[in-house]
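Missing here: one protein chain of the complex. Every other protein chain is in place.
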């Protein structure tokens, strides 16, 4: 057994093609980003080596720290929302009538591109004729909020569509994981008299713990480098109130023509992601992986 | 008496429960309905009529315009084959890697896994200039292969991550018995592991399909000839220097979501079928 499963040639054959692609397509850009981050460069003209100047400036840049804080907030909300997705998946994967069609319908929004989702939510949030504020006026609210213009709420206003956009993604993963549990285990538990709560909490959740850990990492990393909807819906504004790391990086590199500085932001983002992932792995580490 | 109240309560509870489920389902369908209505409006109506109102008359000409003025047929074909090729290679390569990392014994596997995970963490906008230079050097600029390669490269990490959770949960007895029978690693992978993981393979296929189908940053940057552009780029045809034709954008979005919706419905059934197939083999 061991001998067969340690065949170096097989391992190389299985791993190298993918590894090669990653190294060329992802690591070369990462290294170049690190290199550019040590330069003063507008992205066009000459590059001047400035060592760690960009990073020193970054440490003093309050806008950068604000965007880091916003990105972390998004990560926290995303992780919390995983709980909700898990409940929905447990329900959909359970023995309920119409589960098949319900599951499909629940995942529809995830098929839409960010462009479409952004347009939908811009209409919902429109301050005067948006769906939300018309509803609030109907309820008798005098001066409904400016969802995307008020700096104190804009961040949360854009979080909602983001979290909604990703619901399908996580529900799909959880659903597949739950369905992957051999039915013999579930049946045995039911025979033993487990009620649906016990079944979910004591049997199903521990069995998909590995998948849950992975989704936590995905949610955190995905949130930290999130860009799409924020850029379309608010552009990071007003006045940076919804700026996140990736949108700030984009603004600096592509709008301010400060590619060196933008690269420093991108590289810091990478480091933040690595640290966060490492922490998550530490925190959720268990001695042995659950097996059936 | 107590028992009948209990049953009664339980029935009400179930009723409310299903009400909730279908209510949420209704909400989740609304975006599609909205998009359909949106695609039948002109600019005036897009901004000034309620979200879920059908304009009168519905402007079907938006679809005609999109079909005639954009080269939608060609874009559609490009989207289709680029997505298909990218998805197949991503899922296959990712399965190889995950299998080797979770089931085989070698020293560097944690390092390699780490390498793949870091691949998740780079914002795409900072990769554009280095990647453009790279594709320039290998003469793949303005060649659809550049899109296929980046699609694969950038989706491998997330695919591997998702597969990982599932592979870890696979019983090892299976492989042991397979090896006992004198089965080779390749055969085990293709005949035992792949069928058993088909639910997650379908899942990652769906996810990859959506990502690749909606991708536009790389297409915009690496492709300049019309003949290689994809559907998402078609949207740009309706964004002008100072004005934007929102209705036509809606129609383009609608046209581009339909195929993916159909494939999704089809694949979504496969998650279940896969599970039964895996169960029989196992």
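Which chain is which? They are A and B, in the order written, and residues in each are numbered from 1.
Note that a residue touches a chain if its C-beta (ideal position, glycine included) is under 8 Å from a C-beta of that chain, and two chains touch if they have at least 3 such contacts.
Here is the rule we use: contacts and distances are computed from a predicted model.
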As a check of understanding, state which of "Electron transfer flavoprotein subunit beta", "Succinate dehydrogenase / fumarate reductase iron-sulfur subunit", "Putative ABC transporter substrate-binding protein yesO" or "Heme exporter protein B" is the UniProt name of the chain not shown. "Putative ABC transporter substrate-binding protein yesO"
Check the options B:93, B:122 or B:231 and report the residue that touches the missing chain. B:93
Which residue of B:32, B:97, B:129 or B:169 touches the chain not shown here: B:129
Hey, which subunit A residues sit against the chain that's not shown? 13, 17, 21, 42-46, 122, 125-128, 146-151, 154, 234-235, 237-240, 251, 254-259
Since one chain isn't shown, list which residues of subunit B touch it in the complete complex. 42-44, 46-48, 65-66, 69-70, 89, 92-93, 96, 128-129, 132-133, 136, 138-141, 143, 145, 148-149, 184, 186-187, 189-191, 220-221, 224-226, 236-246, 248
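Definition applied: only the chains that are shown with their structure count from here on.
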Would you kindly tell me how far, in whole Å, the mean C-alpha position of subunit B lies from that of subunit A? 15
Residue ranges of subunit B in contact with subunit A within the complex: 18, 21-22, 24-25, 28-29, 31-32, 34-35, 38, 47-48, 50-51, 93-94, 96-97, 99-101, 103-106, 112, 115-127, 129-131, 134, 149-150, 152-154, 156-158, 160-162, 164-166, 168-169, 171-172, 175-176, 179-180, 184-186, 199-200, 202-203, 206-207, 210, 214, 232, 235, 246, 249-250, 253, 256-257, 260-261, 264-265, 268-269, 271-272, 275, 279, 282
Subunit B partner contacts - residues on subunit A that touch it in the complex: 1-2, 4-8, 10-11, 13-15, 17-19, 21-30, 32-33, 36, 43, 91, 96-98, 100, 102-117, 119-120, 123-124, 129, 131, 134, 169, 172-173, 175-177, 179-180, 182-183, 207-208, 210-215, 217-218, 221-222, 224-225, 227, 245-246, 249-250, 253-254, 259, 262-263, 266, 269-270, 273-274, 277, 289-292
